[in-house]
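And then chain A:
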Amino acid sequence: MNADPRGVLTGSHFLDGDHAAAEGALAAGANFSAGYPITPSTEVVERLAGRFPFTGGTFIQMEDELAASIAIQGAVWGGSKALTVTSGPGFSLMMEHLGYGIMTETPFVLVDVQRGGPSTGLPTMPAQADMMQARWGSHGDYEIIALAPSSPQECFNLMIRAFNLSEKYRTPVLLMMDECVGHMLERVVIPSPEKIQIEPRRYTRKGPDEQYWPYSLEECNNGDLVPPLTKVGEGHFPHITGLTHDDRGYPAMNAKSQAVLLGRLVDKIRNNADDIITIEEDGTDDADVIVVSYGITARVCQPAISRARAEGHKVGFLRLVTVWPFPEKRIRELAGRVSAFVVPEMNLGQIVREVERCSQGRPKVRGVTHAGGAVHDPEEIYNAIREVMG
Partner candidate 1 sequence: MVETKKSAAPKAPKGHVVINTERCKGCGFCAQFCPTGVLAMSKGFNLKGYHPPIIADAAKCSGCGLCGMYCPDFAIYGVKNGRKPESGDL
Partner candidate 2 sequence: MSESYEATVTDPVSAPMTCDSNPVEEWLRMDRMPHIWCPGCGIGTSVNCFTRAIEESSLDRKNIAIVSGIGCTGRVAGYLLLDSFHTTHGRALPFATGLKLASPKTKVVVYSGDGDLFAIGGNHFIHAARRNLDMTVLCVNNFNYGMTGGQVAPTTPEFAIASTTPYGSVERPFNLPYLAQSCGAVYVARWTVYHVKQLQRSIREALEKPGFTFIEMVAPCPTLFVRRNRLGDGLAALESYEENAVIKNGADTRECDLGMGGPIVCGKFVDIDRPSYLSNQVAHLRKVLGDRYVMPDAWQGVVQ
């Protein structure tokens, strides 16, 4: 399906990542947002609040992030495409409702423009320290989809992709930005609507008098684990609950129902990891050392990699565009071939643990940490590359 032209601001613009993300949401057809102001994410909802009245959308500023993150889910069941946007402290408050979205299979996009933490931390300065919170922040077991843009253009592009994945897999999707990407101004090209592919919401084909169960795979092809949605007013009378439920949506609190439901929720992501995962590689084929990074740090790595290459070292680069689910298959393959991974990230060691897990002790894994507040000095990354080369 092509994008609805109402939301698409076709042309070449000079935008920061926050504004580009807002344009991405509009282009994806989002028509509802609820938010609560927090630096450095606020510009996203400010842009939406200004633009929605011209595109047939609605923004409401709620009383806190708990409210924002559940208001969008009410809106989805009302038939909207919705997002909310926040940063560290607000991301923490939204965790219960991230879980509610996963459990009830409510598609929406949640943007975290990461800043230094914990607690109030560094409100105006970057970090990438919520990456594990993105993975495990809500209680209970689940799989999550999280994307990490490294430029304003990618904030636009990945916002659309985030919406598409959320519709395709009927699940919340996280867009893990950071303060740098959010506030950096760059050229952003917005294509014409017919060049933007939108995943339409999959609604049930059941009529108002037919029996519809919100979690039944009856209308799905073999192997498709994503039941079609409905919305209010269709005469389907769905019951939606965060309790463990059966196909009808009715509470079913026992170990068997838990195993069946969680199994499906996890498998619908795991079985489709190849479709969901996007990574970019450069020079990994014959690399001796591979630098693995994401978000703004993936760009900060570049001078270090160029310098090492100029000195004749075989340094590859792998950028995680999709961070969750983690591209473990590819990292395992590469782990069998290289002598080391270098993992720069703006935290004290989060994604590096995943790389270590997939490396299973074969190549060396060297994190390049940074507590946040500023991006790495490329020199540190260069030194790490030299160090692992021995």
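Candidate entries met the following condition: all candidates are chains of the complex that A comes from, given by their letters.
Miscellaneous remarks
Methods note: a residue touches a chain if its C-beta (ideal position, glycine included) is under 8 Å from a C-beta of that chain, and two chains touch if they have at least 3 such contacts; residues count from 1.
These numbers come from a predicted model, not from an experiment.
Contact annotation for this complex: of the listed candidates 1 or 2, chain A touches only 2. Within the complex, the chain A residues that touch candidate 2 are 6, 31-32, 34, 53-58, 60, 62-64, 66-68, 70-80, 82, 96-97, 100, 208, 231-243, 248, 250-251.
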